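First, the structure itself, so that you have it in front of you.
Heads up, one of the protein chains got dropped from this complex, but the rest are sitting where they should.
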Amino acid sequence: MRSKRLIAACVPLLTGGAILVAGCSSGAQSGQSGHSGSSASSAILQMGGEGEATIYTRNFNPFSPNSDLGTTTAIYEPLVVYTPTNGKYTPWLATSWTWGPNSTSLTFNLRHGVKWSDGKPFTAADVTDTFQILKKYFGGGGFPYVSSVVAVSPYVVKFSFSQPTSPALGQVGQQVIAPQHIWSKIASPAKYTNPNPVGTGPFTQITSFAPQSYVLGKNPQYWQPGKPYFAGIRYPAYSTQSENEAIVQGTVDWADAYIPNVQKTYIDKNPKDFHYWFAKTGGTIPLVLNTTMAPFNDVTVRKAISMAINREANVESVYGSYTAIGNSTGLSPTSSFFDPAVAKADDWTTQNVAKANAMLTAAGYKMGSNGVRLTPSGKPMSYTLETGSTSSDYVQSAQNVAADVKKIGINLMVTPKAWNTVISDVELGHFQIAHMFEQLGTTPFTFYDFYMGCSNIVPIGKLALQNFGRYCDPKATKLLAQFAAANTPSAQQQIADALQTEFARVAPVIPLFTQPDWGEFNTARFTGFPSASNPYATGQTRYPGAVIVLTTVKPVG
Amino acid sequence: MRYLSSRLGFYIVALWGSLTINFLLPRLAPGDPASSLLSRMTGQLTPAQINAIRVVYGVSTHASLFQQYTTYLSQLAHGNLGISTAYFPTPVATVIKSAILWTILLGTVSLLIGFLLGVSLGILVAWRRTTLVDSVVTPSTIFLASVPYFWLATAAVFVLGIKLNWLPVSHSYNIDLIPSFSWTFIGDVALHAVLPAATIIAVSVGNWLIVMRSTMISVLSEDYITMATAKGLSPLRIALNYGARNALLPVTTSAGIAVGFIVSGALLTEIVFSYSGVGYLLYTAVEGLDYPLIQGLLLIITLGVLGANLLVDLVYVLLDPTVRRP
Partner (left out) sequence: MTYLRRALSVARRSARAAFTRLTTSKKAVFGAAVVLCFILVGLLAPVIAPGNPLAVVGPQNLAPSAQHLLGTTGEGNDVFAQVVWGTRNSLAVGFLTGATIAIIGVAIGLSAAFFGGWADNVLTLLMNVFLVIPGLPLLVVMAAFLPRTTLSVSFVLAIAGWAGSARVIRSQALSVVKRDYVAAATVIGERPLRIIVMEVLPSLSSLIASALFGAIGYGIGSLAALQFLGLGDLTTVSWGTILYWAQNNSSLLQGTWWQFVPAGACLALTCAAISMLNFAIDEVTNPRLRTIRERGVRLVRRARRARQEEPHAA
């Protein structure tokens, strides 16, 4: 019969199809089957994914912003590693550093005895070559203030800056270094995918590679003796949904995903082995207001809007209270620069609807007939609040904010758009209020310069890369210049206090909450993860601090 | 044959049309790929670094729209699909290559099984129109066909995957395994394909059934069927050789459109199951505004659908003798 014939034909088709797919999509080398935990020395650490990567393309180019996971945390290493939980800079490929006068230069003493994974020694030439490549092929790599990078001797490198830049320690210091003997021979570093990387990091060997997951094996030449303590890391390509499922099922050893209701959804499934720690070390999530337009140029209006918001309820609704609410310094309370006295002194980040109403009325914003206030020129106070539609947490937060602000007579229409549109809007200044993401650096300089600095003001209609709200504060700008010149913690702290006071005075943006840094840890197969009682790093898997975790964690047994 | 050549001509026009739409669509959006990177790497890149990336991506192009269009077409003719921005600097063709075979596997299996199942059931309920079979099977498959793909898929994930843990719920194979030609691997691939394929099949069976049933009923009322019954041929023989054989023709023409639906269903299914196919890749490419990848994916999907339609036309020519004569 026809149908029988069809069925008979299908079986070999299906088998053939499966074989074809397997063969063509692998491009894999032979290797261990990769079962984790069979014995301590062959243990493989299973990571969560990035939550977005659908496939890996064997791109281990350390200069590329889209390199596969592990490139900048396991294969390549920086000169120093900054730990946000304690504000320390850990010497890594550099052992010490000294500042030049007025923070216009920074000299690093490099570590002796470090070898690249192909056996060649690590020297100052690698550092200078890295920065040369950045300058030539990657638009400066984002360090426009670096005027020269010179190898004073084989193990001493001097950076010279065109202006005082004390935050440079955390910026150039955390740039991963690539080997000069390989990269100087590559004609087009921007287009090179670097399929077989040579690095100084703990895991540099590509044990196996498939588009859906790959395994990085131990670096035989690693400079920390005895480390790393296990054989390799596996990076699977998960979507957000399947990542959460894998974490909850215990397949993953270390991940940084947002799991709603984490105690019930995750911890309760295996209280002995499952742990979480959400360090509140992220940047501040602000409401950015366009201060070039009325009424947002009036500090009273900005503070009144801020006073209407119930930050605790907002954080509870969006993140289940896993993070800190915003305060009037604009910094996270876990920051080493945070000054609690300043935060206590000002009240515009504490909800007080009555006071906010009174402030607005006194300033001339009369309440209209339908519950919406009018500006002194008679316009109803109704504005758009835009944010990225793919960030459902920001959309939720924006809706909470709008509901709160309604109570003081200002109508905010939440308008989720694609992030590209939002970014385009804020860069060009064609927005009213935007619920934006964090701007975090290793020092508060980044945040304050971004939102209060006068040097980066760009008129409406032209592309601004910073200061979307276009607020210029001359006093803060002077303080920022002083901060950039100061390179000792005590000097920086003094200026940071003054900056916090100024921020609290002028409220250029409205701090809502701190972006949480997620972290889930499964101690069934590995121990030594960071935690609240041992905060030697955050739980983040993608950022420089991850290399400290990778060289601390041990397999069980 | 004139029929085939006219169909071929049509497909070429359709291809050109979709290429043009493909070219225009991403350019209608504001912003650029670098800004979507900004939203992903929030706070970890300084503004200067983002600007540097923009330079590298080469997004600041000043060519006119028409110039870009001709460049685009000539690059396509050379098989150059450009370089992806989300996976920079991997070429688009490489990115798609790793995903396309999974979609083909999933799509082909679902299409074939769905077709066979739907058509067989359609023959059955048409032949047994007045019995309980028809009044039970037909409404239940119609109901299944109306359930949204993604809801059924998510429910399947929850019930069969998470609660009962019978079947794997994500990826096309267990990531612990290295792809190879071993039976363990093939078995694993098959296991991971069960839920996604079953979801698509469950929803598409209804459509096949309805079409087959109505055409079969029309055919069964023809005179030659009555003649065959009168002659004393066995019911099964009549149903298959005379009834189904003729009813298959209109069903085959709708198979071409069904391929389009299967692709849509596969897209949603892949997203829910994180099945590493082309549909999920398209979804993430759209999020990241990766113009070259979006264009490449739309092109491949359209080519696939057009190719499948051409295949269906070939089958139709084989089945229907009246078309062969010019």
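All chains are identified by letter, namely A and B, in their written order; residue positions are counted from 1 within each chain.
Everything that follows uses one rule, which is that a contact is a pair of C-beta atoms (placed from the backbone, for glycine too) under 8 Å apart; a residue touches a chain by one contact, two chains touch by 3 or more.
These numbers were taken from a predicted model, which means no experiment stands behind them.
As a test of the contact rule: which chains in view would the missing one touch?
Taking every chain of the complex into account, the missing one touches A, B.
Determine which one of A:N261, A:S455 or A:T488 touches the chain that has been left out.
Missing-chain contact among the listed residues: A:N261.
For a quick check of understanding: of A:A43, A:A124, A:A168 or A:V248, which residue touches the chain that isn't displayed?
Counting the whole complex, the residue in contact with the absent chain is A:V248.
Write down which of B:P47, B:P168, B:G279 or B:G296 is the residue touching the left-out chain.
B:G279
Looking at the whole complex, which of B:S5, B:S64 or B:S221 touches the chain that is not displayed?
Within the whole complex, the residue contacting the unshown chain is B:S221.
Using the touch definition up top, pick the residue from B:V136, B:A155 or B:L236 that touches the left-out chain.
B:A155
In terms of residues, what is the contact footprint of the unshown chain on subunit A?
Touch set of subunit A with respect to the missing chain: 241, 244-245, 248, 259-261, 264-265, 313, 317, 320, 389-390, 392, 395-396, 399-400, 403, 414-418.
What subunit B residues would touch the chain not displayed?
So the residues of subunit B touching the missing chain come out as 10-11, 13-14, 17-18, 21, 25-26, 28-29, 129-130, 139, 142-143, 145-151, 154-155, 157-158, 162, 210, 214, 217-218, 221, 256-257, 260-261, 263-265, 267-268, 271, 279, 282-283, 286-287, 294, 297-298, 301-302, 305-306, 309.
Following the convention adopted for this analysis, only the chains that are shown with their structure count from here on.
So what's the Cα centroid distance for subunit A and subunit B, whole Å?
Computed from C-alpha means, the inter-chain centre distance equals 37 Å.
Okay, in this complex, where on subunit A does subunit B touch?
Its residues touching subunit B are 1-3, 6-7, 10, 13-15, 17-26, 28, 30-31, 33-35, 52, 54-55, 57-59, 61, 64-66, 134, 137-144, 171, 190-193, 208, 210-213, 234, 236-239, 241-242, 245-246, 282-283, 388, 390-391, 418-425, 427, 437-441, 446, 450, 456, 465-466, 515, 542-543.
Across the complex, what residues on subunit B touch subunit A?
Residues of subunit B touching subunit A: 29-32, 35-56, 83, 85-90, 94-95, 97-99, 101-102, 104-105, 108-109, 112, 116, 120, 162, 169-173, 175-181, 185-186, 189-190, 240, 244-245, 271-274, 276, 280-281, 284, 287, 289.
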